[in-house]
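Of the protein chains in this complex, one is absent; all others appear in place.
Per-chain residue numbering starts at 1, and chain names A and B are given in the order in which the chains are listed.
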Amino acid sequence: MPVSTEKMVKVFGRPASLTEARFTYCPGCHHGILTRIIAQTIDELGIVERTVGIAPVGCAVFAYLWYRCDAIQASHGRASAVATGVKRANPNLIVFAYQGDGDFASIGTAESIHAANRGENITVIFVNNQVYGMTGGEMAPTSLVGQKTTTTPDGRDPALFGYPIRFSEMIAQLDAPVYVTRQALYDTKRIMDATKAIKKAFTNQLEGKGYSLVEVLATCPTNWRMKPTEANKHVAEVVTKVFPLGDLIDRG
Amino acid sequence: MGKRMLLRGNEVIAEAAIRAGCQCYFAYPITPQAELLEHMAKNMPRLGRTFIQAESELAAINMVYGAASVGVRTMTSSSSPGISLKQEGISYLAGSNLPAVIVNIVRGGPGLGDIAPAQCDYFQATKGGGHGDYHMIVLAPSTAPEAGELTMLAFDLADQYRTPVMILADGMLGQMMEPVELPEPIDIASLPVKEWATTGAKGRDPNVILSFDLDPEVLKKMNLALQKRYRQIEAKEVRYEEAATEDADILIAAYGTVARIAKSVVRMARAEGIKLGLFRPITLWPFPYQPLKELAGRVKTVLTVEMSAGQMWEDVRLAVAERANTPFYGEMGGVVPTPRRILSEVRKHAS
Partner (left out) sequence: MECSVIIAGFGGQGVILAGKILAQAGMDHGLEVTWLPSYGPEMRGGTANCTVVLSDEPVGSPIVDDPSALIAMNLPSLDKFESTVAKGGTIVVNTSLIDRAVKRGDAQVASLQLNELAEKVGSMRAINMVALGAYVKATKILPLDTVKGAMVRMLKKGGKEKFVTMNEQALEEGYNAV
């Protein structure tokens, strides 16, 4: 039966802040969804002309290719320090740092904590997929106990390598941050929740409230050696047990 | 020019940076440059500018990277071990074509070394220091007033060539006080707009600051562009001073603090009939190869004196190219060569 298009309303489209460049991410990886959510948020808040994104080192190193806003590629782990420099130099800019778990929670530990502790008026998106994706699947600070990676071939042994670090909980202990939350993207509800959280994190900055951190549990089907559907299920059933979802602080 | 004030070298550099329009300063405490940090802590917020005591040297240089990306004049300062920590960031600044000023008040090394004056970071400063094919302009003041002048110049050169510029001084220059007439402040509003800066993509395509491309051919082009600029800097920005060289048959080659000590030695040597002159590089990179080469053809000996094991000595020998003898006298570990010790070295080589 032919469908009339006369009464159809466009409810979903490519965010204007997203460029035409193709993602370099693997099939089933959540980075793509997250990138889209951020672009949509930039659209909704009408801030593309004053936004500066900070790209990390890691799978998201090309993040500057995907947004129609200014961007800076930072050295490994220092995105929060670079974001600090940008925001302090020009407080009118809306600055977001996009950082993976190795970047944010391992090599950049000091910069991550101290930017939060100073209450820098920035937005940090922390992508936690429990593995170093770009370099070939090595252990991340957030890798689960028993998780097999290329540097823990027999599984992460806490006696040798410690435990997955709950970095957002550490940040949430500080007095300065305004909003610290952990979100996921494994189903529609989580995507909608994460979208709200990211919008709130940007809005906080727009309103001059201070530091917001959105940790996003993401999949890495390639390095987890799982199908995308299995990876989603793994986040829902296993990863969230170690990294519980929800707001850790909300002083907004 | 303002009135004469008695100031420490560290304070002069800090105040000159402010007068050069430095909008953002980020640093971590370390001896012997603490007064620089403290001067900025006291004065930058009063002027509505940014001062952050960073959590580390790494954070400080990366804050500089961020502020430089936005197009403001920005600076960090430290001393030797802290400068080592900044090297990755300096390489990024160079690779990303970002202007910034880095001050190194050098102390004895390697490792923790000590806090006494030294010149043992010459290689690190002039030959790259971090990873990759890059240089930064390196300016070596010899007195506190010159530290002020060169700090002003550093910001101009950084902007003009979109490159990091280092002020390389030592603990003695940082700590000592001298009468200084500070330069007049510049009008920040008069500085040229940096079209490349990440100030928000309004009415233009997005600007991106990066030092990166996975395509070797593209990265090669980026490197060639850097090298082209380095050749321009070498052609235009060589600076040096000659003192008493007209009739000299022996020269001291020295920079920074050692060069000013050597000026006393020149007077002492000439009082006893030794025709001693001084060649003082002001830009350590680009090094004044050509003028030293020309001078070397007119003297018998070029004695390099450094507070290092002989780092600038390598450049001196490259410049002299066996046109003259090139002996070396150096002190290490924070020991400062006194005029008398240098004079006794000069006597050994005087005919």
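Simple rule for what comes next: a residue touches a chain if its C-beta (ideal position, glycine included) is under 8 Å from a C-beta of that chain, and two chains touch if they have at least 3 such contacts.
Everything quoted here is computed from the prediction, not taken from an experiment.
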Shown chains that the omitted chain touches within the full complex: B
Sole residue of B:M172, B:V208 or B:V346 that reaches the chain not shown, by the stated touch rule: B:M172
Residues from subunit B at the interface with the omitted partner, ascending: 4, 6, 31-32, 115-116, 171-172, 175-179, 260-267, 336, 338-341
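Everything below uses one rule, namely that only the chains that are shown with their structure count from here on.
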Subunit A-subunit B separation of Cα centroids, rounded to whole Å: 40
Touching residues (chain side subunit A, partner subunit B) in the complex: 48-52, 54-55, 61, 64, 67-75, 78, 81-90, 92-93, 110-111, 113-114, 118
Contacting residues of subunit B [partner subunit A, same complex]: 23-24, 26, 50, 52, 54-56, 58-60, 62-72, 74, 88-89, 92, 96, 198-203, 206-212
